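Handing you a structure now.
Only one protein chain is missing from this complex, and each of the others stays in its spot.
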Amino acid sequence: MSADPSPSQPRVGVWLIGARGSVATTVVAGCAAMTAGLHPPTGMVTETDLFHGAGLPALSSLVFGGHDTVDCPLPKRAEALAAGGVLPHSLPSAVAAELAAADREIRPGGPAPGDTRDSTGLIETFTADLRDFLHRHRLARAVVVNVASTEPAPTGSELPASSLYAAAALRAGCPYVNFTPSTGLHHPALQDLAVSRGLPFAGRDGKTGQTLLRSVLGPMFTQRALSVRAWSGTNLLGGGDGAALSDPAAAAAKNAGKERVLADTLDTVPEGDVHIDDVPALGDWKTAWDHIAFDGFLGTRMILQTTWQGCDSALAAPLVLDLARLLARAHEAGLSGPLGELGFYFKDPLGDGPAALGEQYAQLARFAERLRAPAPSEPRGLPGEGR
Amino acid sequence: MSADPSPSQPRVGVWLIGARGSVATTVVAGCAAMTAGLHPPTGMVTETDLFHGAGLPALSSLVFGGHDTVDCPLPKRAEALAAGGVLPHSLPSAVAAELAAADREIRPGGPAPGDTRDSTGLIETFTADLRDFLHRHRLARAVVVNVASTEPAPTGSELPASSLYAAAALRAGCPYVNFTPSTGLHHPALQDLAVSRGLPFAGRDGKTGQTLLRSVLGPMFTQRALSVRAWSGTNLLGGGDGAALSDPAAAAAKNAGKERVLADTLDTVPEGDVHIDDVPALGDWKTAWDHIAFDGFLGTRMILQTTWQGCDSALAAPLVLDLARLLARAHEAGLSGPLGELGFYFKDPLGDGPAALGEQYAQLARFAERLRAPAPSEPRGLPGEGR
Amino acid sequence: MSADPSPSQPRVGVWLIGARGSVATTVVAGCAAMTAGLHPPTGMVTETDLFHGAGLPALSSLVFGGHDTVDCPLPKRAEALAAGGVLPHSLPSAVAAELAAADREIRPGGPAPGDTRDSTGLIETFTADLRDFLHRHRLARAVVVNVASTEPAPTGSELPASSLYAAAALRAGCPYVNFTPSTGLHHPALQDLAVSRGLPFAGRDGKTGQTLLRSVLGPMFTQRALSVRAWSGTNLLGGGDGAALSDPAAAAAKNAGKERVLADTLDTVPEGDVHIDDVPALGDWKTAWDHIAFDGFLGTRMILQTTWQGCDSALAAPLVLDLARLLARAHEAGLSGPLGELGFYFKDPLGDGPAALGEQYAQLARFAERLRAPAPSEPRGLPGEGR
Partner (left out) sequence: MSADPSPSQPRVGVWLIGARGSVATTVVAGCAAMTAGLHPPTGMVTETDLFHGAGLPALSSLVFGGHDTVDCPLPKRAEALAAGGVLPHSLPSAVAAELAAADREIRPGGPAPGDTRDSTGLIETFTADLRDFLHRHRLARAVVVNVASTEPAPTGSELPASSLYAAAALRAGCPYVNFTPSTGLHHPALQDLAVSRGLPFAGRDGKTGQTLLRSVLGPMFTQRALSVRAWSGTNLLGGGDGAALSDPAAAAAKNAGKERVLADTLDTVPEGDVHIDDVPALGDWKTAWDHIAFDGFLGTRMILQTTWQGCDSALAAPLVLDLARLLARAHEAGLSGPLGELGFYFKDPLGDGPAALGEQYAQLARFAERLRAPAPSEPRGLPGEGR
């Protein structure tokens, strides 16, 4: 379904914050694998009929780069992921050239330990990196996507790292996606700037596993008028995310998103906690157990339990590619500001959209329709909201 | 939310086939409990805002009766259910009068072993029972609901028992709901008659547990473009239903409905079997385990498992009350033929409606709207489809 | 199997610390129910063949009393437990006399809020209560069993409440069982005294659910030479225990016992955390989920998950009765000091006994043999059955 990039199709940049992490590596390797026809586009909603004719950039037109504070080259990272069963074993060698190409476009992130640059200096450097990327590859545009490890909720007024990257994206005129619960654009110092720059943005915190399930199970209970008494959950995961989220401050940011889904779909906050445990033995594999105690007719006590065993990178990567394409197209179409219609992808979506997955999907379908529609009076795109 | 029955509000009959079973007993006891304010209407969708102002008959206006082939009086059956934890312990005594009243309206079903009456004779008797019920209680109408044990799929041309009752409902001018996978109206000899009689009907096989879950999980996989490879399920249940479904022929009818949900929401039939085990130790409690193997991005293998522990009668009873009210109101509004908009309630709904629960809920909301709308030109009801 | 109490059989006291809690109420009601022949002795190991002829006091010879800081009378507490499904519904009325009798033997515990008595004063009062109980009922002996809510690990040198009761038990010459992870006798100021008094004691922390399972699963992995990488667990429970254990300090004491089982049976401490969540909606019902990641041949990753749904009081009560009888008999037989052979019953057993349940059971069988054997030459040793 992916349109062949015609020679004239403009190339589109995807700039990943956390460009050497598991998710980013899977994004780059997976895009190359699909472009080469090695794998079907499983998990990519933008490759389904829903987006037929919506003018999204072809996968083959995407050019990858990004920031990271670690050094491990992408080809080596991909080998490690394949050894852990996260990537198909033969994939790293099959797409070695594409991994190496993306690796050459990764610039040092920050602040690194001992970094003497202040916030302003870092933003300037990051902005310059982005502009250089756009320029050298003659890109029509580049979307910045934060897929770095979750950072603790900021305590002072200083901009956290995720916001420095977001500020650079704004300066460089790039649409921005926050796939994590970190602050990013969600900072008083940046929000207005984002809107005034006329850039579209989306977030936050990709909905990949337990919360995805909750967004279909919560509405089920509500629609059936069943009364949820307690909803408890435990997540076991290794990899970088497990370690990052064993920090209670980081976990707090994550859990807020998870609870919002229940509050919004159940119209009440049931009893129950959510735990995120770092279990290095599980590597990139994640197990989420949910226990839901609910009352049925005449107060009869019933229980639903779910166990979700997935690979976090494999769940996240197609959504990241979806979002990069959607934001690129939205930018092309002249849309700006928060894209609330992308709640389908997020734990804690921007705006007041629905929390039930089915309704979010319907909203996404309407968004596709908007992208598809011709924009009669304006040559550059759609009559977007908030212009 | 339940409207008080005004003195002038007509009384509506609910005639239960299998009137001494667990579901029927829970229906009668539960309706009395809610009318008396002893329990909130948990599990009843018709008591939510969705049906506000839709003109449904009040719970207090319902009069119960039915057919059964067994003798155990309802009050005694209710005691047994309370002992098994299916009904609140104090409920049978609290609603003893209502149980006794309903019990007096139960007539012998058939064919009983050694019954010498032929099909025609049985239909006549059942019809006379219904007419007598309508007459003695001066009912505006009565809805016939089949909640009897699942019967094996019929092999010959002879009408199975469920169809005899359905035929009697048609003759007596009663709307009909098939809450089981049995044949009922779904027989070549009856279908045309149903339509020509101008009666509304609905079915079949109430969606209470495993299939309810499947109707929200199936769409989730599809909407996320995840590829389901195998969907396996095991149901453990005691009670009458467990024993009935240990008959492979009866189970086959049940499983067809379960598989239809997957086929319709996944656009493919995945590998995997469904088992229904009779486990008398579980009594009316049902445990359903589902194991779903799916592929994510780049073919990564992932697993979702669900365990649903519920009480079948408590899950079914509020839906039976919902359906009785909805069919009564539809009849009053002049609707007739298959009510495809009630797919929300059924494993194997009539017509070509959506299989995803969220879409079925939206359809139900539109149905509520239809019931709510005034019918300007027609004195008897709404401008129903298919009249 | 329970021997009829002959008219001459001495009566034995069971003095419960936390005498108005769920466990104590279930102990008293259950003992009366079994004595009356209303229920079989399910869950009582001392009623199996293993203890045939071991001279244990008959259930009908037990007299109950205890300390508690709350006022709710036992009959009322029993009604509440029956309403929550923890006790059979008709039991409270069937054993109302026995509940009332035990309730009359409950004395105020301490320190209560605002209590002006110091430790010495409290110990004296508790000792006097015990002596009065022994005297008034002309008891051969009384066993003190701590079934109170888990207290936080003590921080200073002061004796925590559980140790005040333990000190009183020693002073009054009573064998002592610590069924909780609280300090009790496990305090430097008390340990020597216990031994010098010639009293038997046992503990600590009854092994009722998740740890029971771990004590059979851990050895399975070890015996099969499978390598456990991570063992994670979540416990959901309401009731008093859930609230007490939501205090991290109390939970820490509990979890130490749970981890000891793994360390002892696996010869290594695997990765993984244990959570104890307070979920009031679950009442006395407890759900424990365990996730075990292990390596098989050639490093193949495998997973075992267990979900245990039990009623804590019903799991604990028969063990409490077992232990009271065993300690009474041990005392009669002249045994003293820590009874390491009772590791079968505890999460964190005294001494260096085995941690695998099967070996603990074999050890318990040898203990039964010891109780059974005549002690020919020693006046203080085991006088055989039926003295």
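Which chain is which? They are A, B and C, in the order written, and residues in each are numbered from 1.
Note that a residue touches a chain if its C-beta (ideal position, glycine included) is under 8 Å from a C-beta of that chain, and two chains touch if they have at least 3 such contacts.
These figures come from a predicted structure and were not determined experimentally.
> Indicate each shown chain that the hidden chain touches within the full complex.
A, B, C
> Kindly state which of the options C:Ala19, C:Ala166, C:Leu357 or C:Leu371 is in contact with the chain not pictured.
C:Leu357
> Taking the full complex into account, find the residue in C:Leu74, C:Val147 or C:Leu315 that is in contact with the omitted chain.
C:Leu315
> Tell me which of C:Val144, C:Leu190 or C:Leu217 is the one touching the absent chain.
C:Leu217
> Thinking of the whole complex, not just what is shown, which of C:Ser60, C:Gln191 or C:Ser227 touches the missing chain?
C:Ser227
> With the full complex in mind, choose from C:Pro41, C:Pro160, C:Pro200 or C:Gly343 the residue touching the hidden chain.
C:Pro41
> Touching residues of chain A against the unshown chain: what are they?
83, 85, 89, 307
> If the missing chain were put back, which residues of chain C would it touch?
26, 29-30, 33, 39, 41-45, 47-48, 86-88, 91, 212-213, 216-217, 219-220, 223-227, 295-300, 302-311, 314-315, 317-318, 344, 356-359, 361
> Spell out the interface residues on chain B facing the chain that's missing from view.
Considering the whole complex, chain B reaches the absent chain at 229-230, 232, 234, 236, 270-273, 275, 277, 279-282, 287, 289, 291, 293, 303, 305, 307, 309.
The rule is simple: only the chains that are shown with their structure count from here on.
> Could you tell me which two chains share the largest number of C-beta contact pairs?
A-B
> Fitting on CA atoms only, what is the rotation between the copies chain B and chain C? Please report it in degrees, nearest 5.
180
> When chain A touches chain B, do the two copies use mostly the same residue numbers, with over half shared, or different ones?
On the two sides of the chain B and chain A interface, the residue numbers are mostly the same, over half being shared.
> Between chain B and chain C, what's the gap in Å when you average each chain's C-alpha atoms?
48
> Hey, how far is the Cα centre of chain A from the one of chain B, in Å?
43
> Spell out, as numbers or ranges, the residues of chain B touching 2 or more other chains.
Where chain B meets two or more other chains at a single residue, that happens at 307.
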